[in-house]
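Comments concern the structure below.
Yeah, one chain of the complex is gone here, protein chain that is, but the others are all in their spots.
Note that the chains are named A and B in the order they appear, and that numbering of residues resets to 1 at the start of each chain.
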Amino acid sequence: MRTYLLKRLLQIIPTVLGITFVVFVMMRSIPGDPVVALLGDAYTEENAIKARHDYGLDKPILVQYVIWLGKLVQGDWGTSILSGRPVLKDVMVRLPVTLELIFLSMAVALAIAIPAAIIGALRQNTWADYTATSVAMVGVSIPEFFLGVLLLLAFSIGLGGMLPSSGWVYLPGTCQTVVCAASLWGNTQHVLMPALALGVGRAALLTRLLRASMLEVIRTEYVTTARAKGLSERPVILKHALKNALIPTVTVMGLQVGFLIGGAIVVETLFAMPGLGTFGIDAIIARDYQQVQGFALITAFAFVVINLIVDLTYTFLDPRIRYT
Amino acid sequence: MTDDREPRARHPRTISGGSLQEADLPAAPDVAWRAGDRSEAPLAQGLRRLRKSTTALIGAVIVGVLLVVALFADVLAPQSPIASDQTHTFERPSRDYPLGTDQLGRDMLSRVIHGSRISLAVGVSSVLLALFVGVPFGMIAGYYGGRIDSVIMRAMDLILAFPIYLLAIILMVIFAPTAGLIGTIKVTGAIAIVRIPIYARLVRGSVLSIKEKEYIEACRALGVRDPWILMRHVLPNCLAPIIVTTTLGIATSIIVEATLSFLGLGTQPPTPSWGWDLKANVAFIQSNPWISLFPGIAIFVTVLGFNLFGDGLRDALDPRLK
Partner (left out) sequence: MRSMRLLLGLLLGTGVLLGAAGAAPTEAQTPKRGGTLRVSYGNEIANLDFHTAPGYEMMWVAMNVGCGLVNITPDGKFVGDAAESWQVSPDGLLYTFKLKKNVLFHDGMKVDAAAVKFSIDRLMDPATGSGMRTFYESVNSVEAVDPLTVQIRLKHPYAFMLHMLAGYRTGLIIYSPTATQKFSLDDRKQGKPGAVVGCGPFKLIEWVKGSHLVMDRFEKYFEPGLPYLDRVIIRVIKDPVTEMAAFKNGEVDFIASFSPEHVDTMKAQSPRAQIMTGKETTPMLAAMKVTIPKDGKPMSKDRAPHPIFSDIRVRKAVGCYGIDRKEIVKIAFKGQATPWVGIIPPGTMDTVDVNHLCPYDQAKAKALLAEVGYGPQKPLTFELMTNTEKTVFNVIATVIKEQMARIGVTANIRLVDKVTWMAAANQDGPWDMYVEDLLSLLTLDSNAFLSTTGASWNHTRHLDTKVDDYYARYAREMDPIKRKAIAKEFQEFSADKLYWNAISGSPFYMVAQPWVKGYVYNAEFEVHWDKVWLDK
């Protein structure tokens, strides 16, 4: 187990390197470069040539990557060509926002999914099942941006402006800027709609996956065995069915992180949140190479680590799976 | 779980009865049962059961209607989906325009009807493409383990670790969006690539837990060839999550297509696509809600149809159900 863990941890390095390299090369194959965005409406040919030289963009791609990597090893994530801001600093400012959003939207998803799936699985093909699964379905068939807009209409424009439409109030202690709003209540108000918009769609997937897998598990021999042993209904479902049904669910949740960061791009843009999603999309749109690299680095790292945890969770959920 | 208690007391039979009955089936997975000593092929059984399922039937009807709409859009649409009319912009739904008109004065009904083509084509084919590539990868990785597993899954991680839009966006910029069929294929390809690892990981997770089961080990001991084991014994056991993911994936793909279109990287205007229409019209939701609502409803109904159908399919294909 320990060697496995060590091996997996070491594997993170090539994966993250691979991703950053692929992104590095891909970004440079896109039309336009940061200089076009940097000069913008003040673009002149001579300034463009000068800027490309100043920022080392006229060097071969591989050389540029090695330079970037060399700095990274020293803890320097580079500086945004467009804004002149250190990338690592911006990532750190935005990370808490997106982490909270993703964590809470997962919580929203699970809070809906687990009860709905249990009801669905226990009362398969009853009205309760249909209700639970259709509720889940409504969620998934509404795109995040549309649900977000509907929430805005309901809670910011309607209902006397109950919830703030945009911006962010940090959780106390997570704000790293000079001027910042931080309060628990304000944070709750600001995160509610985005977390719902992002989480509800995920709930549908999890509910249906969980329900399907639970049905599967309920029918397998060992729930039968457990029942035969005289265990009462509730512990059977909870301990065995739910636990085993969680395997594909956990896989999917791990995989959902990539989706959630993708969804965060949409939701954060809609609610004008200073998170990693807007950081990433702004960077791509402006061809801000260094910032895109930072975004790729942090999301790749987060993804690999989370999925390592997922793989390890298997062994906990199903002791028959062993890694060597 | 506490809320469970009361209803359970009220309907004790439905729940425990139903469950117990299923659990009592003599068909707990075992080699003989799996090897198929029945007269009827599993697929035929499945189809027979599929016909009986109401949900599947509803789903199939919806999907069927959608297919018909997509195929005969030219006949069904009352007007051209791209012809604008400056004298009838932002019309409310009326007899002439049952679903109203958009900013360009285009008939929304015709756009919704024609939009089914792009949305269905991209939504379904991208998911199927991903499925046919991703599932074998996942099975092989999970079943053989070791180095093969490492290589495949690291490659999958590489793709997956890109947030979905980032990869799709970059891919589409590289592919360069174009109008027409080629453009649609490009969008489909970009979305499919993004979805491949989802299947791979999902299937691998299930395979990991299945391959330890006695009957698989027994198969191996009996010298059954690996491809046979994978196809006949491992795959059917992964079907439930695969089908659920697929039917839901169609929804995601339609939405990704919408987002790509809106970023200028998907369907090129004025070609109608639900995703594009929803995204482009949602900005007018306060003044003209219907123009975004109808494409939204179209997406909703489509996704609903596929999900119901998928549900029925799952139940039907499950060999342990009768």
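Here, a contact is a pair of C-beta atoms (placed from the backbone, for glycine too) under 8 Å apart; a residue touches a chain by one contact, two chains touch by 3 or more.
The shown structure was predicted, so the numbers you read here are calculated from the model rather than taken from an experiment.
Only one residue in the set A:Leu10, A:Ala42 or A:Val73 touches the chain that does not appear here, and it is A:Ala42. Of the listed positions A:Arg94, A:Arg123 or A:Arg202, the one in contact with the omitted chain in the full complex is A:Arg94. In the full complex, the hidden chain is touched by chain B at residues 82-84, 86, 89, 103-105, 173, 177-179, 262-265, 268-270, 280, 282-287. Mapped onto chain A, the interface with the missing chain covers residues 30-33, 36-48, 50-51, 54, 79-80, 82-86, 90, 93-94, 149, 152-153, 156-157, 161, 164-168, 177-179, 269-272, 274-275, 278-279, 282, 285-287.
What we mean here is this: only the chains that are shown with their structure count from here on.
Distance between chain A and chain B, defined via averaged C-alpha coordinates, is recorded as 21 Å.
Remark: chain A residues 11, 14-15, 18-19, 22-23, 26-27, 29-31, 115, 118-119, 122-126, 128, 133, 137-138, 140-146, 149, 153, 157, 204-205, 208-209, 212-213, 215-216, 218-221, 223-224, 227, 233-234, 238, 244, 247-248, 250-252, 254-255, 258-259, 261-262, 264-266, 277, 280-281, 284, 295-296, 299-300, 303-304, 307, 314, 318, 320-321 touch chain B in the complex. Within the complex, the chain B residues that touch chain A are 1, 3-4, 7-8, 11, 14-16, 18-20, 22-25, 28-29, 150, 154, 157-158, 160-166, 169-170, 173-174, 197-198, 201-202, 205-206, 208-209, 212, 240-241, 243-245, 248, 251-252, 255, 258-259, 275, 278-279, 282, 285-286, 292, 296, 299-300, 302-304, 307, 311, 314, 318, 320-321.
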